[in-house]
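Have a look at the structure below, then the notes.
Here the complex is missing one protein chain, while the rest keep their positions.
Moving on, here comes subunit A:
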Amino acid sequence: MTLAERIAAFRATVEEWLRGLYHGMFTHPAYEKIEAEAEDTEDAFMLACFPDAFGIPSPVSYYTAELLPYLEDEYEAWERRMWDRQSVIERKGHQYHF
């Protein structure tokens, strides 16, 4: 391995580490936030679809019931989040890394 090659390899490693560090420190938390926001929107969607799960009658639940066979992941995650969630503030608090 020539000197030039070794330098190039070293630089590549450093670059990768730096990108990883940057991703871990800045981008990843940002994407996490977006994902959490996506989950929140999804929860709102689920709640709008199945308010009768909370005892609120809905004129469209007969129609939205048709979505249930396709909502396996969403439904499970939704239930879990609903149980976990103490309050809106608590959840939003997570998102902002206080």
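Everything below uses one rule, namely that a residue touches a chain if its C-beta (ideal position, glycine included) is under 8 Å from a C-beta of that chain, and two chains touch if they have at least 3 such contacts; residues count from 1.
Please note the rule applied: contacts and distances are computed from a predicted model.
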| item | value |
| --- | --- |
| Protein name (UniProt record) of the chain left out of view, among "Coenzyme F420-reducing hydrogenase, FrhD protein", "Cytochrome d ubiquinol oxidase subunit II", "TRC40/GET3/ArsA family transport-energizing ATPase" or "Probable glycine cleavage system H protein" | "TRC40/GET3/ArsA family transport-energizing ATPase" |
| Touching residues (missing chain, whole complex) on subunit A | 23, 27-28, 31-32, 34-35, 37-39, 41-42, 44-45, 48-50, 52-53, 57-73, 75-76, 79 |
